[in-house]
Structures are given as structure tokens and as C-alpha cells.
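What you see is the complex with one protein chain gone and the rest in place.
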Amino acid sequence: MTDLLWVIPALPFLGFLVLVFAGSRLSTSAVAAVGVGSVGLSAVLTLVLGAGFLSSPPPDGALRVTIAEWMSAGGFDVRFGLYLDALAMVMLFVVTFVGSWIHLYASEYMRTDPGYARFFAYMNLFVAAMLVLVLADSLPLLFLGWEGVGVCSYLLIGFWYQDDANARAAVKAFQVTRVGDAAMAVGLLLLFAHLGTLDIQPLLAAATAEWEIGTVAASIAALLLLGGAVGKSAQLPLQTWLPDAMAGPTPVSALIHAATMVTAGVYLIARMHPLFLLAPEVQVLVGIVGALTLLIAGFSALAQTDLKRILAYSTISQIGYMFVALGVGSWHAAIFHLFTHAFFKALLFLGAGAIINAVHHEQNIHRMGGLRTELPLVFWTFLIGGASLAGLPLVTAGFFSKDLILWGAFSAPIPAGNVLWAAGLLGSFLTGLYTFRMIFVVFFGAAHGHVHERPGVRMRTTLLVLAAFAVVAGYLETPHLLGHITVFSHFLASAVPVVEASEAVLASEPLALAVAVMVSLAALAAAWFLFLERRALADAIAESGVGRAVGRFWLSGFGFDRLYHWLFVAPFTVLAERNRSDVVDVLYGAIAAISRGLHYVLRTSQTGRLRWYAASVGVGAVILLMLLIRP
Amino acid sequence: MVTAFYIASAMAIVSTALAVSRTNAVHALLYLVLSLISVAVLFLLLGAPFVAALEIIVYAGAIMVLFVFVVMLLNLGRAGEQQERRWMPPRAWIGPALIGAALLAELAYVLPGLPALGQEGAMAVKPVAIAMYGPYLLGVEAAALLLLAGMVGAYHLGREPDKEARR
Partner (left out) sequence: MTAVPIGHALLVAGVLFSLGLTGLIVRRNLLFMLLSIEVMLNAAGLAFVVAGSAWGQPDGQVMFVFILTTAAAEVAVGLALLLLMNRRFDTLDTAAASSMRG
């Protein structure tokens, strides 16, 4: 079982290699077979491995495999090693399973694109890098995967690079995440400097042994790792890249910017949870960042008109929830929400892709409408996904995972817990509001355009499968009141600590649950009222002076792009303009100029006259003799 | 012996100075021959009869004669003499004289204070011959090759150019 672990990331990587070198010579179906097949096989292997893992759990909870030595210099020793515990198992399942369904969808969605082979090459490379990230047993290897997914994100966002806007979006994504990556790299250096190793488990053991709770070094390291997570997961203050990343093809948005890459930050914090437990202030900060982000993104999503941008802000918001869970120490809740979110968000994106394709690449929701009758399957699956996102009680996975987070915030012993809980509730209301706004505007009402293309078999199958999971995946973990199923947290218990609330707090669980249910239903009702029944009222609010100003503010994502432009881009551009003639270049130019000057001076000694040369020899001999005779 | 040495030295120096500064080529050559003969005398006085003979035979007798042949070939004449006079006004001597003098001064600084000379028994031909065909055999062979090269080179360079163009 252990021997096959390395095959899981190797298969997509092999797929990448094949497609890079031979992709242009293969037919479309061959490319699809390689591209989808490699990830699909990885998924099958994951399921096999998972079954084995469940039936006979390995000792001390994890499988370890060392493949080869990477580098060894001084005290710095890194190997290519894989570490599979319950946490990695969950991530593995999400990446490969959801990934292979998305690949299948993409094989039909992208079939007319001239860069078909290139697309699948990049997608396979992405999956390989993500798997390396998840399976890494040491932080450098994790960082390798981390950077790998960043590169693939850049390549895939800018897939249609011929359009300048896409290329710019790709560069923006890369640059913003780079800021986070830099922080993370500094964090890694700090950890190595203090603890002498970067292998994850030994490092965490050393940290808990050596550092007291509240040690400065632990706090700084945790803060820096948070910086990296914030960049990759598009949280405050590095969230500006994700809405623009929608410039990439829809399957890319589904895979990278919903299900997998953006969750890497959550995974990192969950993986390094002992470090965060040593730095309680930073952990609270994680929660605060999550809460702020989920609110900002929630409001922004409400004002968007582009279908994919709504979903992008929604993703930012939902990851905010995961950060809140991490902040209050509910590690399993964060991972559970990651798990369910992958299904319903991918479903929503793929559904959006089908919609956009159907209405001839129109992405403005106000120019759609009445698609309920034209695209019934898409409508129902999208509805299921949206309901899951909004956390419709009892019947959707999203309800259970979000409720678990809210419960975690409510029951957490820290003082900030209640604030976070309130923010989560408000966010839940917003989520329901913007989700159903989206659904009602797109699928109900009068039709504006007409449908060109209906999704094919592969796309429909994928939507159905994901919809099924978006419903049932939640039943792995239910609250005390509703059956108290703890399959998920029990599985994860070997990797992350699961904290049970005290008896006193447990008593108020029914109340908390009721409040959550009411909020989500209220959101549905409000959306129904505003966007279906009394559209005129909603339009009037939007058109009013205040409404317009606020709407603009929310549309721009709370003005962060403007802020960053003013803070970073503009000064840099001004400085670059001033330094047009490049001060540093003058130095190098000076070297050349001096060289040239010397050349002209020495040139005069080449007179071409024989007697001059003879005289030079004589003078030279005289001088040499003088130097020799001197002492 | 010693006085003879100094007289011969003086002769060599004076005749060399004259040789170098004449405007008439033939005059210069003849003065140089005189200088070479003086140096041969010096060799004799230093107890090296073999090279003294060689100096006269080869240097004065062959090399200088070669020079004379070439001068005759060139047929410089009066025009050549005038040209030389034009090229060598007195002020042209200043720079070169300075360089030469500087060199001489350095040599003069270093050279005296070395031990005396004049071993018993002149170095006759036999030891020289044994040395040449013993340890210095390779040098002798090389010198022979050099002469061959010089001969071939001189022949080739001195040929009349072909009537028809080769290329």
C-alpha cells in the first residue's frame, strides 16, 4: 500500500510530460484520454489507498514514504518524502476525485479550443503540484508544491493570453500571491533557524517541546505562515487577485480557484496547527482575518453583475469561514467545510460554465433570465449547489459544514468567539442573499437572450455527480441534536485535535442551531422578496443615490484595487519613470567609458614606426634593470 | 697584457662609435670590420684563441662581406649619403644617446666590483670542441638547422619574382 503512494502524484505529472512533448501530435480524444485518465487513475488509487487506510489504519496514524534525497548542505537536510495521514487523505480525495470530474467536464467544455493539449498539460501539472503539496512531509517540499500550483494558476488564468486583459490578470494573481509566498519563505527560514529542521512532524514536535505558549519566535513564524496562507487563499489583505482570476477558462476556476489551490492556505494552517496553538494571538488573528474577509466578500458579491465574479467573491467568503474555524481551534470543522465546499463550489462553477456557453459567452446575469425552462438539468444542479452554498437546512451538505463552524465559534472558550459567531451569522445571511439573487436573476423571470448550446453527456454527468455529493457529503458530520454523526471528525482525529465543548455550552446547542436555521431561511425569503416578487423595490434601492454609491463601493470589492494602486503601483511607476535613464546603468556605462578612454590613450603607442618600437624596448630594458638594481 | 687589453678596448669602442655614425655605408662597414678585429684581439687576450679566429673568419670575413655585397647591389651612391645626412641632424642623437647612456650607467653601476680574471692556460680548441660535441651537442645540431633555415629563407626571399603571375 505504501509503495504505491508516490504513483498518485506521479501519474498526473506523467500526463503533463506526455502532453507537453507529444500533445500537438495527438488527436483530441487521445489528449482527453491522457489528461483525464491520469487524474482519474490517481483518483482510483486514492480510493484504494483510502479503503486500506480505513480498514487497517497505520500505526501512529500515518504512512511515511521517502523517495529520494533532495539536498543536504550543512545542517539542512531535505528529502523527497511523502506523509499520508487522515488530513492528507481527505485533501487527496478532494483533489483527485473532484479534480477528475472537473477534467472530464473540461474535456467536453474545451473541445473546440486550439490549445486543448496545452490546457490539459497545465491542468495535469497543477494536479501533480497540488498532490505534492498535500503529501509533502517537509516544508520545502510543500513549498515546492505551493509554488508549482502558483505557476500553474498563472499559466491557466492567462490561458487565452492573446487577450491582454487575461495576461494582466494572470500576472496580478501571481504577484499578489508572491507577496504571501515571500512571507512564507521567511517563516520557513525562521523555523529552520530556531528549530534546525524543516520536516513537518519533527519540527512540530520540537516546537511544542522547546517553545512555551506565547513565545515570540513561534508567534512571528505563525504570523508569516499566515501571510503565505492569506496570499494563496485570497483572504484579507491579499484577496484582490481572485475576482480577476475569473479571466481563465471556467474549469480552471472550478478546480483551482474553488476546490483546491485556494484551500491550500487552510491546509497549511491545519497541518501546522501545533505551531498556531503555541501562538494564540496569531490564531485569533486567523479568525479575525477570516471574519472580516467573509463579510467584505459577502457584501461585494451582492453587488456583482458578472456570474463568475459572484462565485469568486463567494469563494473568498467561504474560505473566510474556514479561517474562522481555524481561528477558534475547530480544525476539523474547517476541513469539513473545505470538503463540502469543494463539491458545491465546483458544481456552481461548472454549472456557470454550462450557462455561459449556452448564452453565447454572455456573463452578465442581468442579460440572462428564464433559463429554468431552457436548461433544466443545469437549473436543478445549480439550485442544489446554491442551496448548499447558502446552507439550506438539513438537505444540503453546506448546512452541516457551515453549522459546524458556527458551532465551533459559538462554543469556543476564547472571548472573540462570540464576535466571530455573529460575523458568521451575518455572512450566512449575505451568502443566502447573493446566492439566491444569482439564481433568481439567471433562471427566473423573463428571458433576455436565447440558448445556443446545451451541455453534452460528460458535462451533465459531472454536474449530476457533484450535485449528489453536494447533498450527501454533509451527512458525515451532524450536530448532537441531529443524530450526532461524527464519522468525519473521528477520521480526522488522528491528525488534528478535536475539541469537545463543555456540558454547559452544549446545552445551548439547540438555540444556536435554531438561530442558524432561521438566518438561512430568512436570507432565502429576503432574496425571494427582493429579486423575484418585488424586483422594482430592489431596483429602486439600487438606483438611489446612497444605493448607487454603496453599490459601486461593493462592486469594486471595497476599493482594494484602488488602494493598492495608490499605495504600491503608482509610487513604483513614478519612481521607474524618474529612473528612466537608469542610474545604475551609469556605473556600468562608466566602466565601458573608462575602458574606451584607456584604449584611446594606449593606441597612441602603436605608431607603426620601427625605431619607436626599438626605442621602447630600450627604455623598457632600462626601467627593468633599474627595478632590479634598486635594492 | 693589461695595457694591450685597454688599447684594444679603446679601439673597439672608437671604431664602433664611428661605424654607427657614418653617412657613407661603405665607410661604416669598414669601421665595423676594424671594430670586429679589435674584439678578436680582445678575445686573444682573454685566452680564447679559437673564437678569436672564428670572429675574424666568420664575422668579419663572411658577415661583413655579405653586407658589402648588399651595399654594392643597392648602389646607393652620393644620393644615399646625402639622404643619410638629411636624416641625421645632430639633434636626432639626443634621445637615443640618452637611452644608451642610461643603460650604460646601470651597467657601470653593477659591473665593477667583480673578481679578477685571467686563468692559467688559455682555453684552446680542444676543450671547446669537447664541450660542443658533448653537453652542447643538441645546441650544435639546432644551430645547424638554423643555418639551413636561414639559407633557404634567404634564397627564397631573394629570388626574382616570376614573370607570369602564379595565382
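By letter and in written order, the chains are A and B; residue numbering begins at 1 in each of them.
In this text, a residue touches a chain if its C-beta (ideal position, glycine included) is under 8 Å from a C-beta of that chain, and two chains touch if they have at least 3 such contacts.
All of these numbers come straight from a predicted model, not from anything done at the bench.
Interface with the hidden chain, as seen from chain B, comprises residues 1-2, 5, 9, 12-13, 16-17, 19-21, 25, 28-29, 32, 35-36, 39, 42-43, 45-48, 50-51, 54-55, 58-59, 62-63, 66-67, 70-71, 73-74, 80, 83-84, 87-88, 92-93, 95-97, 99-101, 103-104, 107-108, 111-119, 123, 127-128, 130-132, 136, 139, 143-144, 146-147, 149-151, 153-158.
Although one chain is not drawn, its touching partners on chain A can still be listed: residues 602-611, 614-615, 618.
In the analysis below, only the chains that are shown with their structure count from here on.
A separation of 92 Å divides the Cα centre of chain A from that of chain B.
Chain B meets chain A in the complex at residues 95-96, 99-100, 102-103, 106, 109-110.
By the touch criterion stated above, chain A contacts chain B in their complex at residues 615, 618-619, 621-622, 625-626, 629.
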